[in-house]
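Note that this complex is displayed minus one protein chain, with the remaining chains in position.
Should a chain be cited, it is by its letter among A and B, assigned in written order, with residues numbered from 1 in that chain.
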Amino acid sequence: MKVIFKTSYDNDIDLHEDWWARGKIIALVAVMAVLPFLVGEYYLAEATNTLIWSLAGMGLMVLVGHTGQASLGHAAFMAIGAYTDAALMNIGVPWVVAFPLAGLAAGLFGALVAIPAVRMSGIYLAIATLALFVIVEEMIIILEPITGGVGGIFAPSITIAGVDFDRYASLNNFYWLCLGCVVLVTWLYANLLRSPTGRSFLAVRDSEVSARALGINVTRTRALAFGLSCAMTGLAGALMGHYISFFNYELFSVFISINLLLVVTIGGLGFIQGAFFGAILITAVPQLIAILRDGLNSTTGIDLGSIPGLDTLIFSAILVGFIIYEPAGLYGRWLKLRVWFQLFPLARRDMFRRQKTYLKTERMR
Amino acid sequence: MSLLQVEDLAIHFGGVKAVDGVSFSVEPGEVFSIIGPNGAGKSTIFNLISRFYKPTRGTIRFDGQDITHLSAHQIAPLGIARTFQNIELFDHSTVLDNLLMGRHTHRSTNWVQDMMFLPKVRRAERGHRQKVEEVIEFLELEAYRDKLIAGLPYGVRKVVEIGRALAMGPKMILLDEPASGLSVEESQDVAYWVEDMRRDMGLTVLMVEHDMGLVNQVSDRVLAVANGEPLAMGTPAEVQADPQVKAAYLGTEVDA
Partner (left out) sequence: MELIQLIIGGVATGCVYGLVALGFVLIYKATEGVNFAQGDMMMLGAFVALGLVNADYWALPFIPGVILAAAIMGGVGYGVDRFVVRQIFGQPQFALVILTIAMGFVFRFAAGAIWGFTPLVLETPFAGKSLHFGGVIIGYEDLVTIIVTGLLTLGLWLFFQYTRIGLAAQAASQNQMAAYIVGVPVRRINSTIWALSGVVSTIAGVLYASKGAIDPNIGLLGIKAFAAAVIGGFGSLPGALLGGILIGVVEPVAARYLPGGISQMSPYIIMLAVLVTRPNGLFAQIYAKKV
């Protein structure tokens, strides 16, 4: 196993512990940057979709993975982001202004909602966010002059300083734009985690009592986490709006919220990387299913397309499997694999055996 | 002037008088212990001082300020740190991160600066780390610095919790049964540390403890409580000689 010789506190403060780790990230970003020259338009569009999902996934990860609060209504914040962005651009506000405002609107709304909501714990918060989602959905229909109501709204194509970033006409540019946003948000998120703010999030997640004894204002911290989470998700929603181009409230259904939960849980709760793993999974699996379906249809004549809802069934099965057998998610599995290879052939089977956990009651008593 | 003054403190849960009419004061630099049989209300007194519970009656003053009506999170910034009877650490973080979380009251940056990780944040982080390293050295936790709490033995976790409280740089530290569940050697370490906290760090220590050996070794004064009411207060020897205390508490203990 590699041992890092630390000579300064900065080794621990820096994002990466050495140049090897830093180099890997740089290489990854570089490959992502040249992707438009490597793959065709169809797969580039899928890659863009994956990036947008990872951005939204990171938003939910802040909340679920790092602050320990559940939200079943994050689609609502994606919708707020998407509608704010599109509506502002429709009255002539340029994208560079509308986009941050979309994030801000979602974040502020989230923080505002959070102030009463964060006093609730676990299950109550999950239910409250679900209710909030239904209310936002209805509001979108009611506020027809702004949102286009049931008919929907058009997200104009993006132009920055004369350069066109339209999702269809110049997909390469739109892809780079999304990549830029994702890299920036990831950097901010990673910074957050290594700073006092991030530590206070973790403190609130792991022991509320201790957090209070250490002087952490739990309500304020949770509201901040909620706001940041919603802002990130709102940004993702705005990009999603441009990606789809023309959308109505149905784009942000309750299934989007569920998919987001899927991203963070299957990806690996509590790791930024988990959001990316999860996003790749949920954009890739429908593709795989489609390929499999076509293959089966042409070779054996079995038409799986005639069974409706097969995708959701497969998703659900994957989800159940992960929760029961690998609660640490894909990223957790990846970490274990890595250790196994590093130690080969010395790794032992029971090395990762889960510690017996006892029912930790959340009931007030 | 006394650092901590508790006057006529009482809390009733329904009809149960968990604490009733407890008064005491702790002088700066003193080691003050609260003893009593199980369920006597010792931890409840701690929870009242940390403001987890709202007292039914009475006042708590710290450093000349009335803290009876503050929120729980406003207590730490005044310089009161505490540990918990049933270890409340952040299980999924490393020892180092747990100790750094103890530095929360000293944070000098806001979340926007944190997210940009401005040079100011890095400077502050180095400062926090310096302080935490001092605590690590004091408690001899070097070997565990990068270990996750979830995998640590019980005794080490207890020490980490003391470390987290010390990292805060408090004026007074509340230790809730620091030696419970520890081996003889480990609780001897605790005795030395308490002594050093007082002598080298100038800390005031308020302790709830069952181990009478430890209490006798380090305490300047002892308060005995039973059924939420004060029985006797004085030097360890005086309190143990008190007939009421003997009857309520020491009479049932074999190895006093």
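Brief remarks follow.
As a working rule, contacts are C-beta pairs under 8 Å (C-beta built on N, C-alpha and C of every residue); 3 or more make two chains touch, one makes a residue touch a chain.
Computed from a prediction, not measured in an experiment: that's the story for all the values here.
Residue in contact with the omitted chain (choice from A:A47, A:A75, A:A105 or A:A128): A:A128. Of the listed positions A:I289, A:L319 or A:L335, the one in contact with the omitted chain in the full complex is A:L319.
Only one of the listed residues, A:G23, A:P94, A:P116 or A:G180, touches the absent chain: A:P116. Checked against the hidden chain, the listed residues B:S33, B:N47, B:N98 or B:Q240 yield one contact partner: B:N47. In the full complex, subunit A makes contact with the omitted chain through residues 64, 68, 70, 72, 116-117, 119-120, 122-124, 126-128, 130-132, 134-135, 138-139, 141-142, 209, 254, 258, 261-262, 265, 307-310, 312-313, 315-317, 319-320, 323-324, 327, 356-365.
Definition applied: only the chains that are shown with their structure count from here on.
Interface residues of subunit B facing subunit A in the complex, by the touch rule stated above, are 50, 52, 71-77, 81-82, 84, 88-93, 96-97, 100-105, 107, 109-111, 114-117, 121-122, 124-126, 128-130, 150-151, 164, 168. Listed in rising order, the residues of subunit A touching subunit B in the complex are 9-10, 12-13, 188-189, 191-192, 194-200, 202-203, 205-207, 209-218, 224, 228, 270, 355.
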